[in-house]
Every structure is written in C-alpha cells, then in structure tokens.
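One structure below.
One protein chain is absent from this view; the other protein chains keep their places.
A and B are the chain letters, set down in written order, and residue numbers restart from 1 in every chain.
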Amino acid sequence: MYVAVKGGERAIENAHRLLANARRGDQSVPEVTLDQISEQLGLAVDRVMSEGSLYDRELAALAIKQARGDLIEAIFLVRAFRATLPRFGTSEPVDTGAMRVQRRVSATFKDIPGGQILGPTFDYTHRLLDPTLGQGFVPEVPATAEASTAPTPRVTDILGRDGLIESSPRSEDGASVGDLTREPLNFPADRDLRLQNLARGDEGFLLAMGYSTQRGYGRNHPFVGEIRFGEVEVEFSAEDVGFAVPLGSIELTECQMVNQFKGSATEAPCFTRGYGLAFGQSERKTMSMALVDRALRARELGEEAVAPAQDEEFVMSHSDNVQATGFVEHLKLPHYVDFQSELGLLRKLRKEFAEANAPEAMKEAAE
Amino acid sequence: MNAPAYNFAYLDEQTKRMIRRAILKAIAIPGYQVPFAGREMPMPYGWGTGGVQVTAAILGPQDVLKVIDQGSDDTTNAISIRKFFAKTAGVATTTSTDEATVIQTRHRIPETALHEKQVLVYQVPIPEPLRFLEPRETETRRMHALAEYGLMHVKLYEDIARFGHIATAYAYPVKVNARYVMDPSPTPKFDNPKMDNCPALQLFGAGREKRIYAIPPYTQVVSLDFEDHPFEPYRFNAPCALCGAENSYLDEIVTDDKGGRMFVCSDTDYCEGRQAAGHHGSLSAAPYKERAQRGSHG
Partner (left out) sequence: MTTITELPPGFADKVLSAQSTFRSVMDAMARPGSVQRIVPMAGAPETMMRGTAAIALTLFDHDTPLWLDARMSDSSDVVKWLKFHTGAPVVQDSSIASFALISDGALLPALERFALGTSEYPDRSTTVIVQVESLDAGHGFELRGPGIDGVAALQAAIRPADLFERLRVNERLLPRGIDVVLVADDAVVAIPRTTRVVNKGSK
C-alpha cells in the first residue's frame, strides 16, 4: 500500500531549527558579535553593503551572521530588506575629489599632487599563512604623521585639463537618475543604469568579465588612472528646504580607468574612461567594474561590440548574483510534473525508434 | 538598527499600484508580457517571486488562498508561500480548489474546473516563449511586435523531422486571442487545453525576468501545431492508483529499485476529493483520512 508523502510543514519547521543550530555551531564556543563581524571581517561587510545596495554596516554584519558567512545569501537578505524601505529621494552627487583619502594609487604617473598613499592593502603582503593570527594577535601601533592638507585632485581631472581624456558626460540639470530597482529595465540601457547594474553586480562575475577584456575579448587598453579609498560626505537637497543637508559620511572606493584613445577627422584624439565605484574598500570590484563599464561603452564610442563583456544585454542580464543564485538553485525544487511529461515523450520516441530499427525478421514475426 | 515593519501582504502601496497597473494592461492585451519593476522579495528569484508579487497585489482580506506546486498543496515551496500570505495578509487559506478565490500555482492547472469567481496566478520562470530560440530581448520584442513567429514554427517542425513528433512536453507554446505567442509556464502540455475559454482570470508573474501577462476569462488559447501533426495532450495511460481517475495528470512514483512504478494524481486535492467520495484505485486499501494522518512525518 502506498502512503503519499505528507508533513511538509513540519519538515520545514524542523529544517529551520536545524539551520539555527548549525548556524550557532558548538555552543561552548563564544558567539560571534555583530561588532566583531563589522570590525574584523570588514571587507565582507563592504561587499554585502555594495552588492546589497544598502549602506548600513550593522545590518550587513547581521546579514552575514544570519547567512552563516555565505555572502550571496547575506546580500540577498539585505536586498529583500532594502526593497521595503521608503524612498525619500536622490542624494546630491558625492564629490570623490574631496574624499578624505586613506589610500590612493595611480599607475599612470609616478608622482601626483597629494601623493600616492599606500594605505591598508594586501598588496605586497607575502601570502604566507600567519599562525600568530590564530592566537590573540595584537598588531603594532600604526605609523602616524601629520595629516596632509594638500588637495588630492583626481588624476583624470589632471588629464582632462589638457584635453587628454574625454570629458565626463554631464547630465542635464534636473535630469533624473535612472533606477533599475524602480523601473523595468529596457535595452539599450543608458550608462547610469549600466553603472547601477554593475555596482550591484556580483564581484566574481565582473572580475571574470573584466579579465576577459584583458585577454582579448573586447580589449580596451586600460591604465589605472587612479584608485582611491576614503570617506566622502553625502548631502541631500530636500525640495522644501532649498539647500543641501549633510546626511553623514560614507566610505567609498573609486577606480578611474584610462583607456584606449579615440579620435576622428573632426575630433582630436583623447583617452576614454571606464568607471568603478563601490561602498567600503573593494579594489577588485571597482577595477573590474571600470573595465566592464568601458567595454559596455563600445556602442557609444563606435566600436564593434563582439565580445561578451561588450554585450550589455548579456552582461546586465547575468551580473546580479541574487537573481542568478535564485534561478540556478530553483532547479532543486520539484520539477516532477514537467519531468513526467518529458519522460512520457522520451519513452514514446524510444519505442518508435526501437520499432523502426528492429531487424526485419522480428518485424515479420511480430506481424 | 532599523527594525523591519511590513505592510499588508508585504508589498508597499507604491509597489502594489505599479503592479496593479501592469496587471490591468496585461488583461487588456492578452498574452503580451508587460514589463514591471519587480521588487526583491524575501524568497529567492526562481521560487515564485513573480507569482507572489501578483498575488500580493490582488489579495484582500475576503480572499481564500490556495497554493500548489506540482499540483500538490503539501509540497514544501507551496507550504512556504501559503504561510507567507497567511502571516503577512492574515488571509484564509484552503486546499480545496472549489473554495479558493485566488490560486497560486507552479507547474499545474487544477483538475477541477475553475469558475468565474477565481483568479489563477502562475509562477513563471522564463516568460518569453521565444527565448530558447533567440536569447536577445531586443530581438524577441521585435518578433512579438511584428507577430513574426516563423522561428517557432521552424523549431517545432524540426522536431517533427528529427523525432516524428513535436518534442515539447511542457511549457508548450500557445497563441492567445489569435495574436501573441505565449509561454504557459512549465505546465505539462496536458494542461494546455484548460487555458482555453477558461471562466477564471489567469495571471502570470515572472519576478526575475520582471514580466506580467494575462489571459482574460473566455479567451481563445490555442496550442501551436500543424495540420498533419495536431497538438496532443500527454497523459500516462493508467488510472490513478489511489482514486482510480482516468482523466487526471499522473505523477510517476518509483516504488522499488527493481523497476516498480505506480501512478497517482498529481493534483492532491482532486485525488483526495475523489477518494473521500468513495472512488478507489488499485492501491488505496486504507480509508483516505487514516492514511493521510499516518503519513504525517517531518
């Protein structure tokens, strides 16, 4: 006798309870706090804020904890929360030129006004596992110096002064910035939407796409004009106040890529731009983003778009890891109804094949 | 920390208005996929976020909600979605097809005929029927604009040349109101005829792909075919082992590792209803209620 599978509701409840226990792990080990995550796994928090599109270290830390360290799951948690927040408006553009810089490197000039600042970076660390970190490591006090008051103009602005790089396209005054979380996305998409898509895009996907352009799939001769990381002010102009109100400061990483020059009979040659921006410190993300942004400008710059990274429909439709993970993972949901239909068809086709290919003698015997 | 507080049926009112406007246009243009700014939902893309958004936009306190996945009310994802609405909208839920005013479904249309007071909401993974032939949205949009569906017929015809049959068993394309070719979602083609001239309103939500489309009641829905290769719904040729139904879509259950199989209704409400009414199949020895209870395990 057959008993149909029942009790899915209890199974779900039990699974959730198991998950909660697995998340906590061995209870004789102290529980990790949100401060610990925010302070000691800061780059994970930065990534979750960037791809989750929500600048809130505490919520990102909570999401990482809740997701057991699965960053895509954490990004998803943050996104789902973000979707319920009321929208008050759009901030003023942040001025990264006025950033309080903690790190700043240029690959195009040996020295730049304001100087190169190495800052906190994995660059030049030897990747040797450090056992002392496992046992109550106390770092040396960081070296300090008088804060420089010298301005740190953006390298691309320095190039721009001589017309050596295309000017950043200015948006019309009062033109609203697109938002793909509020409007359905249509193709072709403008650069504001493309950049938003890339900023929310999966770091690994962008890394692979950016890398592919370096290997010849849509090569665009990149130089790192500048990468800078530090704090900027965010301001908001409320319609009825009449002036910009400071909301606070956030940490950003910005990468300005200087790329392949363009020019024509009527236009003097100049370098072109690729742009990357992320919350917190994320050089891999912003550099990859800048490479892909530049690749996606193929159409507007009159280049033939032949490589995957130049294909905006391909890139924008597949960059979002919350969408991608949902759809890939949905394959584990039951599909037995459509599988059954497929099975029926396949059996029928195989039967017909067997009949058609049966030896003549058998066919006759069957008749 | 910002403590989350959620609206009736989860979605905020601005989002509901946007979805409601899309639904109205979808009904006015049967089979056409209306783009909408789908929101991130608290469940994964691909797990019914489109259906959930449509349901959330139409659901009211008077509604009685049924949620099925693979025809069954008791599959885990169906339970999860039903609980979501019971919690966020406090709405009454049911497993009875007849009693439901809103039915959200993944992969099946109930066996019990739908009526005028009902809305059937489909969860759709890939709304574009031409997507597997042409991956570009810009191209498929143009094809729909021109009603240029030759590519689809070529594909179906190539199947016939290679296999002797149209080799599509589910998500079998239909033409709605003699204009738009539409993806019915991955329902088995057995269900296609139920879409035609259906008294209930049928709404389709694709969350990840951000499309909503509709079939108004009493609208012509034709499965694509050829004169010499007419559309044929598929059903395994056996009665249901539990209720003896001869005309329902069947799940194939593997009973042992020696080739043992049994076939039972995929629509659990339909099957249970028939058993309660005294219909028996070859394997339904125990009375239905007792079996259901004994079968409860987590």
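Heads up, the rule we're going with is that contacts are C-beta pairs under 8 Å (C-beta built on N, C-alpha and C of every residue); 3 or more make two chains touch, one makes a residue touch a chain.
The structure displayed is predicted, hence computed values, not measured ones.
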*asked:* One chain is left out of this view; which of B:Tyr32, B:Tyr122 or B:Phe263 touches it in the full complex?
replied: B:Tyr32
_Selected residue (touches chain absent from view) among B:Arg141, B:Lys155, B:His229 or B:His279_ = B:Arg141
*Which residue numbers on subunit B touch the omitted chain?*
7-8, 13-14, 16-18, 20-30, 32, 34-35, 57-61, 116, 141-142, 144-146, 177, 179-180, 199, 201, 214-220
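Note that only the chains that are shown with their structure count from here on.
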*asked:* So the centre of each chain is just the mean of its C-alpha atoms; given that, what is the distance between subunit A and subunit B in Å?
replied: 33
_Please output the residues of subunit A touching subunit B within their complex, sorted ascending._
1-14, 56, 58-59, 62, 76, 79-86, 180-188, 313, 317, 322-323, 325-330, 333-338, 340-345, 348-349, 352
*asked:* Per the contact definition, I'd like the list of subunit B residues that touch subunit A in the complex.
replied: 1-2, 4, 6-7, 10, 12, 35-42, 44-47, 49, 69-71, 74-80, 83, 106-108, 125, 136-138, 163-165, 167, 169-171, 186-190, 208, 210, 234-236, 241-242, 249-253, 255, 262, 264, 266, 268, 283-286, 291-292, 294-298
